[in-house]
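The complex is shown incomplete by one protein chain, all other protein chains being positioned as in the whole.
By letter and in written order, the chains are A, B and C; residue numbering begins at 1 in each of them.
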Amino acid sequence: MALKEIDLNMGPQHPSTHGVLRLKLAVDNEVVLRVVPVIGYLHRGMEKLWESLTYVQVVPLTDRLDYLAALSNNLGYVLAVEKLAGIEVPRRARYIRVVLAELQRLASHLAAVGFMANDIGAMSVLLYGFEAREDVLDIFEEYCGARLTVHGIRIGGVPHDLDGALVARIRTVIDGIPKHLADIRTLLDENRIWKGRTVGVGVIGAGDAVDYGLTGPSLRASGVPWDIRKDIPYSSYDEFDFDVPLRTNGDVYDRYFVRVEEMYQSIRIVRQALDGLPAGEISARVPRVLKVPPGEVFHTIEAPKGVLGFYVKSDGTDKPERVKMKSPSFINLQSLEHMCKGNLFSDVVGILGSLDIVLGEIDK
Amino acid sequence: MTESLEKAPFLLARADAFITWAQKNSLWPFGSGLACCAIEMIATAAARFDIARFGMELFRASPRQADLFIVAGTVTNKMAPVIRRLWEQMPDPKWALAMGNCAIGGGPFPTYSVLQGVDKIIPVDVYVAGCPPTPQGLIHGLMTLQEKIARSHPTKEILDPDARHNR
Amino acid sequence: MTPFVADFLIPVGKIAAVILYPMGMVVVMIWLERRVVALIQGRLGPNRVGFQGILQPVADAVKLFFKENIMQRQADKFLFNISPVLVMFSSLLAFCFVPLGEPIQIGSYTLTLWIAESPVGLLIILGLSSISVFGVIFGGWASNSKYPLMGALRSVIQVLSYEIPVGLTVLTVAFIARSMDLVEIVRRQESSGVWYGFLMPVSFVVFWISAVAETNRAPFDLPEAESELVAGYHTEYSGMKFAYFYMAEYAHMVLVSSLVVILFFGGWLPPFPSVKALSFLHAVPGFVWYLIKIMFFLYLYVWIRATFPRYRFDLLIRLVWKWLIPLSLVNFLAIALVRYLL
Partner (left out) sequence: MPDTTADRPELRQAADSLAGRFPEAVLSSSVEKGELAVRLRKEDLAAVLSFLKDERGFNVLDDIIVLDNIRSSGDGGKRFTVLYQLYQFPGFVRLRLAVDVGENEALDSAVPVYRSADWAEREAFDMFGVRFEGHPGLRRIYMPDEFEGHPLRKDFPLGGRDGGA
């Protein structure tokens, strides 16, 4: 089959580009020669908009960045502002934040695994993942009334307390998640077709991964044990006992596996946080008009997709001078070409799925 | 509605009822997700809410086979020509549903890069407010669209193709 | 019986039946697939139109009938229009050769439950079902678009490769039955008392896998892989022409299931013919058994689709050339040897 090289446009509207990503592919029959991602189809001008809003008003907009993990975005931004303003968050609020952030990681990974499997053709997994995810979203809905763009973390603490009924509910839900995970793993873990399509596909070595700035589960699948929660603990993460799942092959299968393993760790953290939930205030005293002293700060957290950073510069007023977001998907997507080159066209969608990108935070 | 129905011959009215019955019960959405709302759209198709009950689970990847364009998310100026083109690629009769505040009117983004409402480029039949709308909200929008289709007169459009553009 | 009835009404009725029976099965199959996949995924599936949503495929078809037919300016008009027809009618035509049961004696008239009986019926069906791949290729090529073209290319290689194990396994059945007449094959299974699926499990498994691949069904649905090729070879088709492709796929599945049942599972024969205690099973008409068995294999199609990820191209080709073809060759030789010695 000697075909001459053809250019193939994947997206911005394509079933498996996870939104409005466009990939300019050069293929020789089925073999991929080049991949050039074109982004910006969802660029909403967030950073410009933030400069015209107060520090408090920015928080709900961060929900719309990585819309699969709204609470993690909240947390990243809020921690940066608190660090800059010198606000000390009560311990109970920190624990509630950990509970919310880890539940969000569960929801995000469930969706990520589902989408990835759906791209490779196992559509039931997506629906199993979403079924389990719905249970987690129920918690958010009960906590603050929203499902997706929750705005559940505020500057200084959290808006609502976890009462006994909600704690009991969270416990039932996280007890049920391993059963859902078992369903998914039965379908995928040892499936010959799944392994054939994922093992040894889209490999990126540890050196290249670090050089490309890859972060999060995708990096840990390449054997680099970099997890901000362990390295530079924030929000009391140092008080919990958890492992950082690590795989060494750096292929699609390992990226899938790391995500699945991380879900068990998240459940572990949530359990510990609920067990040790301290009494006390759920929010520090924050003035109604929050004026942040001049200065600049760059704060990172471990979001479900990878290292999420917020750079905040203040000029002493109630509006930020500049907020810059370092989004994990943006960095991770850069390595796509490295992973795809020489693979088959069918693998591009699988590799893209395994990177777990969200266009909302790539395009901002 | 009643006026035109009285004028229409009985057979045409029956044909209308039959065709609209088929159309409203077989709305195949175009699988196009733009932003946050797309996730809620997928959740609507997933286990808890399941729009398959209405025969709408066949999300078509190709616009040629879709009936309903759910504009789920923020439409940017860069994406707008693509949306317009996809809409034109869809065969008549077709419907559009603006899901979420961004698609309705730009939502929380009054910025340089966001199109302030998808109805500036394509005709929208149903608007579903929310940021994002819950799956229940989307299903309500879809049922509203079903009612709208039930009131339409497809035979008129078949007999007089110009009427389609005045719909 | 008057010559009018025998020579005119009955053939016309049969022709009507040969269209209505597969189409009825297609409607049931589309509904069944959507319901069963939904139930496997913890959903409900279509249940609003008619009893439990059984009219859903009808609504879909009526809607598609009233959709606009779009053809791009750059498309090859003749091939673009002919390919859905080719796909649909090659499947329907094959049903002329599929028997539905033993002839029925009405007075002095023998009503045969097939339109055409041929001593090489098996070959004709295989040939006709292969014609449908031309529809796919023409459709993909005539669309003058890249994704359909890639879908068509995949389809060519896939069908060409999987024809070989299909042919080789079908030959083993013909060997054992000493006939290529489908009715005769079922009769031989009756007289030998064992269904060929149990006699030759390897033939059955290879035939089934290859047949699933030939119908472009998951996990071998590469020519229309949605997450890769948008909608594959029928990306550019809309309205009724798309409906033809859509229905033809299901008609093809019904055809393959019928073949599997006839070749390997005794067609319309009731199960356990030798067990005396179960002889009441003979009271059930053969056609019912036939339908039950076909439904089982159609269900298997759906089950497989809801369970497995999609094959990748190289894995698909590796499967057939490294596993299925050698296996079917060895199987073929072994059965030929056994047949020669006995």
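Just so it is clear, a contact is a pair of C-beta atoms (placed from the backbone, for glycine too) under 8 Å apart; a residue touches a chain by one contact, two chains touch by 3 or more.
Please read these numbers as outputs of a predicted model, since none were measured by experiment.
Novice: Among the chains you can see, which ones touch the chain that has been omitted?
Specialist: Displayed chains contacted by the hidden chain, ordered by label: A, B.
Novice: From the list A:17, A:300 or A:343, pick the residue that touches the absent chain.
Specialist: A:300
Novice: Tell me which residue among A:7, A:163 or A:238 touches the hidden chain in the full complex.
Specialist: Considering all chains, including the one not shown, the answer is A:238.
Novice: Identify the residues of subunit A touching the omitted chain, counting contacts across the whole complex.
Specialist: 39-40, 43, 45, 47-49, 52, 83-84, 94, 210-213, 224, 226, 231-236, 238, 295-300, 307, 309, 311, 313, 321-322, 324, 326, 330-331, 333-334, 363-364
Novice: Even though one chain is hidden, which residues of subunit B still touch it in the full complex?
Specialist: Touching the chain left out of view, subunit B contributes residues 77-78, 106, 110-114, 116.
Simple rule for what comes next: only the chains that are shown with their structure count from here on.
Novice: By mean C-alpha position, what chain is farthest away from subunit C?
Specialist: Farthest chain from subunit C, going by C-alpha centroids: A.
Novice: Distance from the CA centroid of subunit B to that of subunit C, rounded to the nearest Å?
Specialist: Computed value for the inter-centroid distance: 35 Å.
Novice: Distance between subunit A and subunit B based on Cα centroids, please, to the nearest Å.
Specialist: 31
Novice: Send over the residues of subunit C in touch with two or more other chains.
Specialist: 41-43, 226, 230
Novice: Identify all positions of subunit B at which a residue touches two or more other chains, and write them in rising order.
Specialist: 46-47, 61 - these are the residues of subunit B that touch more than one other chain.
Novice: Going by the contact rule at the top, pick out the subunit A residues touching subunit C in the complex.
Specialist: 1, 6, 8-9, 14-16, 29-30, 117-124, 127-128, 131, 187-188, 191, 193-194, 196-197, 344-349
Novice: Quick one: in the complex, what on subunit A touches subunit B?
Specialist: Residues 12-15, 19-20, 40-46, 48-49, 60-61, 63-64, 67-68, 111, 126-127, 130-131, 133-134, 137, 147-149, 359-360 of subunit A touch subunit B in their complex.
Novice: Taking the complex as given, what residues does subunit C use to touch subunit B?
Specialist: Subunit C reaches subunit B through residues 34, 38, 41-49, 53, 56, 58-63, 66-70, 226, 230-231, 234-239, 242.
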